[in-house]
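Every protein chain of the complex appears in place save one, which is left out.
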Amino acid sequence: MAEKATITLLTDFGLKDPYVAEMKAVILSICPDATLVDITHEIPKYDVKMGAYLLDQSVPYFTGRTVHLAVVDPGVGGDRRPIAIESGSAFLVGPDNGLLIPAAEKLGLKHVYQIENLLYLPSKISRTFHGRDIFAPVAGHLARGMSPINLGREISNYRKISFPKPKITSRKITGEVIYIDSFGSIVTNISAKLLDQANVKYGATLKVVWGKIRPKRVKFLENYSLAQTGTLLATVGGGGFMEISTNRADAAKKFKVRRGMKVEVSL
Amino acid sequence: MAEKATITLLTDFGLKDPYVAEMKAVILSICPDATLVDITHEIPKYDVKMGAYLLDQSVPYFTGRTVHLAVVDPGVGGDRRPIAIESGSAFLVGPDNGLLIPAAEKLGLKHVYQIENLLYLPSKISRTFHGRDIFAPVAGHLARGMSPINLGREISNYRKISFPKPKITSRKITGEVIYIDSFGSIVTNISAKLLDQANVKYGATLKVVWGKIRPKRVKFLENYSLAQTGTLLATVGGGGFMEISTNRADAAKKFKVRRGMKVEVSL
Partner (left out) sequence: MAEKATITLLTDFGLKDPYVAEMKAVILSICPDATLVDITHEIPKYDVKMGAYLLDQSVPYFTGRTVHLAVVDPGVGGDRRPIAIESGSAFLVGPDNGLLIPAAEKLGLKHVYQIENLLYLPSKISRTFHGRDIFAPVAGHLARGMSPINLGREISNYRKISFPKPKITSRKITGEVIYIDSFGSIVTNISAKLLDQANVKYGATLKVVWGKIRPKRVKFLENYSLAQTGTLLATVGGGGFMEISTNRADAAKKFKVRRGMKVEVSL
């Protein structure tokens, strides 16, 4: 009997439909002791890249035996393969469309297996809901202690996606808006480490440009409450990246900032 | 000590209010080992039929010792009775308004009991929240291993509801839109089995009519990704019923399809 395992779930299914519950039912039928944790089910429909980003953000905090089950899967039932990945002491299960890769690489990707052994799958597999019929049972078996080598052949030609990297020159850092959270914080791909390398200190005033909007002068502060209510600030968010926020207000809505917009920080 | 049990929860309470958490607190105070699984709390308010449909869809996937607690209960505190049902190896607990019946029948309805034994209920029972004060404690006791015969008399005049059945002639199948999911898939009550009996094969072109909208020609395909993005298709959804979808777009919104609309498939 393996140590009690956690299974996380991340999908674009929402919570209105019974789809997430059906996956959990299948998992518990195989591994009744698993602890189930929802990461989020509100990935915008079919947005594999957003799913990959949020999975990548979350996985480092799960330190015990964990199986990450992720389903953002517009190609379900087609020729995209179902895969399971061994990474560090964790497993990741989902479609071969890049969704799992950034998180798997962050945890230390070891092996990627194509799921093809029908022994671990239900006798009837729908062509439209592999989350329940393929990924959930595999996650349950891995959580129970099954070795992933039983699932199928190891592959190396799995589909990859990656996130844009910021560029740094002596005069500016050029990054991108990578996420907008529910507080309206504008999360960039510019890491605290990069700001440190560029010698940006707390208290500095940054000139920030996004899209075609004329430059904003924002203070780089240690936390939201150091700015006056409604005032724009730059800070380091919980994920370790620069975000542009407004104390107690929705910065992204106010400035009509969308994901993918370029962000320039003048040094 | 009975085997570890799962308790599922389905309500029209939403997740903004603390009502679901209060039910879980009561359950855990009686059965601390129960695994709690939310089916959904986003049933449209008071929509008993929709609750019955989603409960019916979900229950087959829970295979271990399970208690299904469902509360869509506009008649709370009035003369509708609280009931508990033994079905197969599962129990269902909720109001006697039909909500539990389709699921209970699918699992193999054995006995329906009126909940009347105050021994298993808190000393103070509100008249407006039986989910917390009657159904949750009963679910907790059943999960812990109590026999349902302790709850009260067995009844047979419980309230039933059923779902419309499709009609089939030599020329067409006439069904109904029974659910629209969060992807905008238009789920009908026409089962894959019925399509098979009518000799409808993957690749066929179906003529589909709903409401007063003029006929659409849609291909019957094995999965969403076989249609071009934005193109209407018919397929078999995860529940085993024909659904009309659009690859990567919201078919129900685009065609203004609502639940209850008639769907005709010409053969």
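Structure notes:
Note that the chains are named A and B in the order they appear, and that numbering of residues resets to 1 at the start of each chain.
The criterion applied here is as follows: contacts are C-beta pairs under 8 Å (C-beta built on N, C-alpha and C of every residue); 3 or more make two chains touch, one makes a residue touch a chain.
Given the structure is predicted, the values throughout are model-derived calculations rather than measurements.
Here one chain is not drawn; of A:I39, A:L92 or A:I134, the residue touching it is A:I39. Of the options A:S58, A:Q114, A:S191 or A:T231, the residue whose C-beta touches the omitted chain is A:S58. Take chain A: the residues that touch the chain left off the picture are 4, 6, 8, 15, 35, 37-42, 54, 57-58, 61-64, 181-183, 222-226, 235-238, 240, 247-248. In the full complex, chain B touches the omitted chain through residues 13-19, 21-22, 24-26, 28-29, 32-33, 36, 45-46, 74-78, 126-129, 132-133.
The working rule: only the chains that are shown with their structure count from here on.
Inter-chain spacing, taken between the CA centroids of chain A and chain B, is 31 Å.
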